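Shown here: the complex without one of its protein chains, the others still in place.
Chains: A and B, in written order; residue numbering restarts at 1 for each.
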Amino acid sequence: MGRIAFLNANAAVAEAALVAGLGFYAGYPITPSSEVPERLSKIMPEKGLPFMMMEDEIASINACVGASASGVKAMTCTSGPGFSLKQEALGMACMFEVPLVVVDVMRGGPSTGLPTRPSQQDIMQARWGTHGDHPIIAVAPCNAQEAVFETIRAFNLAEKFRQPVVLLTDGSLSHLHTKIYIPDPDEVEIVDRAQPEVDPENYYPYDYNYEVPPLAKWWTEDGKSYRYHLSSLIHDKTGFPTVYPKYAQWLLERMHNKILNHRDEILKYEYYKMDDAETCIVAFGSTAEAARVAIDQAREEGIKVGMFRPLTIWPSPEEQIRDIASKVKQFIVAEMNLGQYKLEVERIVGGRAPVYGVSQAAGVLIRPSQIYDKIKDPSKRVEIGLTEEELKRFGGGE
Amino acid sequence: MGFHYELRFAGVGGQGSLTAGTILAHAAVFHTNYYATQVPTYTSQVRGGAAKADIIISDTPIVFAESTNVDFFLATHQKAYDAYKGDLKKGADVLVDSGLVKVPDEDAKIYKIYEYPLVKVAKYEIGNVVTMNVLAVGICVGLTHVLDVEAVRETVKEEVPERFLDMNLKAFDMGLEVGEKFRREGPTKK
Partner (left out) sequence: MAVDYTKYLRMDKMPLYWCPGCGDGIVLKCYLEAIDELGWSKDDCAMVSGIGCAARVTGYVDFHTLHTIHGRAIAVAVGIKMSHPDKHVFVFGGDGDLVHIGGNHLLHACRRNVDVTVVLINNWIYGMTGGQHSCTTPPGAKATTAPRGSFEPTIDVCKMAIGAGAGYVARGFAGDPTRLKKLIKEGLEYKGFSLIDVFSPCPINFGRRNKLGDPAKLLEHMKSFLVSSAKAKRMSEEELKGKFITGVLHKDTEKPELTEAYKSIVEKAQASDEYWAKYVKGTLSESDKNKITREELKKLYPYDVETPLKQWKKL
């Protein structure tokens, strides 16, 4: 059996990573994500697992890529500025097609921004942060319990699709302690990367016969040694560089298709009171919790409103949103940024319904009352939901 | 709605008033079949400044952990009192350190103010200023009956370092007595 605990989402992510089979952690301290390495530094040595604090954000993700390529489940954790620094190596992980989990505890940006305050400003960065056409999976849990489940799922997706997965939480989840359940490893489904059926001499790391080719562990438990080459250059099935246009196109298309063709396994979403809804709130992460309260309140007054909550942010749930667009009168996208996911919803909805936004990048949570006000009058701009008394507490900023 | 209780523990960074909140939250989760949330202010933000932890204890799951109707407020520093009294509900129980916090007269009309020399008692009567938190927890439980005494006592045993255990249990019992006395006699500042 697992155990009941009273933890914030950072600690929950750390615990869940161990349940999922984390074998290597490398990181760099950054607010508000530091509880993740702090907790792991206590537990990992007790389990005999390597834990490293590296010299910088770049080194930490690179060390994780090295560990993962050699056959170990690896994770690194950061926040905004660190996520920016990690982008190049995130692209390498995409290109190598090595499993990796990168946790981004979103704080207010840009630049150093609001280090101790929550935001959801890295949504587009999670998708397009590293250069070039690369596939990505990003998931966003709404509370610490879901962070446990989604961390395990992030590891599973990474292993199954040979793909880095970004886990997006935020600065408020990293403070909020709640009662959660941490399952034992034998209680949950755990996916390990597929291993080749062929001997080392017949093995290709990018075998054309597979959509997701098996990624051989360098050293197997039965003493085999798979020696092969991975390159950050465009490569053919052997892993060696090529500039042959057909192979370049193939590689990128396969890398995208391995995600896009398996949306049914990757996408996860929640419909909340959507059956008869005329207004659809789209919200994720901690904002979704505020939306839930607002919807309950509006429903009591007979307003037909519901929520579509994507847990998988990338790839986006296009089919589901398009389907909702044919049924509802309007969308309201609530997010702690200036409308990043709203852009994506607008793209998918394609003008079939108006898309409004509660777009707040103020470093404070969107409150249920703000979403409630927006439900009442979507065309009206919603002000920052703080009382004079609360604003006084922030100090400065005349 | 069933049982729902909001507490706020505030002090200045380094005083450790946040630990008091942790003890109550753990008592609710691990020793009472309750749900709880705890939101501390972030440490790097409050070095030496006013810090607080909001605790919500409830018999049903808590969806949006926002403390807007605080039932019990502990303030161990003037800065903390001034900064965080905003969300108290009318008639809330307010425990302050009589030596460090001066409550304005008009506040006593809205809230039930209990003054007690927490720091002084912890330091000179119990013997170590670190016991102040547990002393405050004792007073809180004695005054409000928010949780079962034994559940909290068990948690105190788990949370404090072993070498300070006897001292802390003494503080807890003293606090309970003071709290019960407050409960019988009413606010100290009228």
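Some notes on this structure:
Heads up, the rule we're going with is that a residue touches a chain if its C-beta (ideal position, glycine included) is under 8 Å from a C-beta of that chain, and two chains touch if they have at least 3 such contacts.
Predicted, not measured: the structure shown is a model, and the values here were computed from it.
Within the set A:48, A:245 or A:351, the residue that contacts the chain not displayed is A:48. Annotation: of A:64, A:77 or A:295, A:64 touches the absent chain (contact as defined above). Screening A:83, A:149, A:341 or A:372 against the full complex identifies A:149 as the residue touching the chain left out. Contact with the undisplayed chain is limited, among A:17, A:30 or A:72, to A:72. For chain A, the residues touching the chain absent from view are 1-6, 23-24, 26, 42-43, 45-46, 48, 50, 52, 54-56, 58-60, 62-72, 74, 88-89, 91-92, 96, 145-146, 149, 152-153, 156, 179-181, 183, 187-189, 218-219, 225-233, 240-241, 268-272, 311. Although one chain is not shown, part of chain B still touches it, namely residues 29-30, 35, 60-61, 158.
We take it that only the chains that are shown with their structure count from here on.
Chain A and chain B have centres, each the mean of its CA atoms, that are 37 Å apart. By the touch criterion given at the top, residues 4, 6, 31-32, 115-116, 171-172, 175-179, 289-290, 292-293, 365, 367-368, 387, 389-390, 393 of chain A touch chain B in their complex.
The touching residues of chain B, when paired with chain A in their complex, are 25-26, 29-30, 35-42, 44-45, 62-66, 83-84, 86-87.
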